[in-house]
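Data first, discussion second: the structure below is written as structure tokens.
One chain of protein is taken out of this complex; the other chains stay put.
Here is chain A:
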Amino acid sequence: MSARKLGLKQRYALMTRGLDWETTYQPMEEVYPYDRFEGIKIRDWSEWEDPFRLTMDSYWKFQAEKERKLYAVLDSFAQSNGQTGISDPRYINAIKLFITGVSPLEYQAHRGFAFTGRHLRGVGPRVAAQMQSLDELRHAQTQIHTISHYNKFFNGMAEWPHMHDRVWYLSVPKSFFDDARTAGPFEFMIAIGFAFEYVLTNLLFVPFMSGAAYNGDLATVTFGFSAQSDESRHMTLGIEVIKFLLEQHPDNLPIVQKWVDKWFWRGHRVLGLVAMMMDYMLPKKVMSWKEAWEIYFTEAGGALFQDLARYGLRPPKYADVATAEAEHISHQNWCTFYQYTHAAAFHTWLPTAQEMDWLSEKYPNTFDKYYRPRYEMWAQMEKDGHRFYNMALPQLCTTCQIPMVYTEPGDPTTIAFRQSMYKNERYHFCSDGCKDIFDAEPEKFAQSWLPVHQIFQGNCGGATVPDVLDWYKLKVGEDNLDFGQSPDRKTWDEWQASKSRLAG
């Protein structure tokens, strides 16, 4: 008699459940020390539903297949000199921002989910977190491999891990993940699994991947596709975890709400980098940041929080402020990089007349009134031979670590200054959202490693700008400054010249 083939559900149960045991040499509390201190109450871990029911053997099979396809495309991209087919060489600067700012977060996510997978005692979330941990490691690797091809031809990418740990603006995404990873496992799941992977992920990946497609970057599109099925699994985990926590005990609601408020705001601040990428760095635009925010947050997020209202959860605090900021954030961020171009590992430029018209059309309430004059003034200064640089270091927000560039809600001509006193020290914030986060955990954020203050303390290679750039491994005249005079531009122009010689 041959063995009967198991159904999916049965097979999943056999391969994931009942594999562990109640420890006797050590109390269970000692084996799982992290899953209680946050105050989350779990009555029954077995109520965890895993809608994917993916087992390890099928996981390896699926992933291996995707890897084969991805690397075949990458090989062919390299052999056909795909880098010469992008829309415009300015596009590469979006990739520089991605490899220095985003790919290291994939690795941080890998470590965070590995930790969570170890420390939650329920087997369902443990298996899911373990698989997500492996996914994140794979995403980091495939991104590094994909982008390594561009690194052969363009500057600003070679020292990405080093830069991620040191460069002033990269402390923004780095500190975001450091915060999540030094929280307990439940907060990490809400921070990354729910707020980032579920609520905000479409605002990160859709812009980058569609941006790549619009701008002829087949390699990046392909790693995006390769990650897509993983992303839907991650989103499912994110929504499952919040429902599970809210269903398990009513005492969990205020804790979860606090985390949702915190991580929505923190995510919104980090995504300002994506906003700037969409509105300024993509030579062929996909849509404006404001449009993306309306689709992916206002509409999709609105429906999500309506669905979660039955658990008593309300939409994140300051969601209205974030929505109002969608009119300004990309402009304010690009202006920041324009004036600190000497300290950025990617190139900057002033928007062309055509690009400014696109911005006027997409931002009828704000662009012509507040931002066009700024670019016109700078364009005039460039023309007169006095390109505008800010040669002092900016004040930073203690929580998000972004220079304090954001303006008062309702008044785009005045910077928002917020302060808290904690143990006789003064701390500064860019917004009520960032101030609230500090005030809730001052012991944690009083430790912030703020790049500007670290430079003043002498911990960043020296007292002058060239000393600090050297410590960043940022090559002056290659990695930084305006695109117009860059070696990247020169390389591209040579390719174009040789193409036209061949054609002629």
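A few notes on this one:
Just so it is clear, contacts are C-beta pairs under 8 Å (C-beta built on N, C-alpha and C of every residue); 3 or more make two chains touch, one makes a residue touch a chain; residues count from 1.
In this text, contacts and distances are computed from a predicted model.
Only one chain is not pictured, and the protein name UniProt records for it, out of "Phenol hydroxylase", "Isoquinoline 1-oxidoreductase subunit beta", "RNA polymerase subunit sigma-24" or "Cytochrome b/b6 domain-containing protein", is "Phenol hydroxylase".
Among A:8, A:377, A:476 or A:497, only A:377 touches the chain left out of the display. Among A:201, A:236, A:332 or A:348, only A:332 touches the chain that is left out of the view. Only one of A:292, A:404 or A:468 touches the chain withheld from this view, namely A:404. Interface residues of chain A facing the missing partner chain: 33-34, 37-39, 184, 332, 335-336, 339, 369-370, 373-374, 376-378, 381, 386, 388-396, 403-405, 407, 412-415, 417, 419, 423, 425-428, 439-444, 446-450, 452-454, 456-458.
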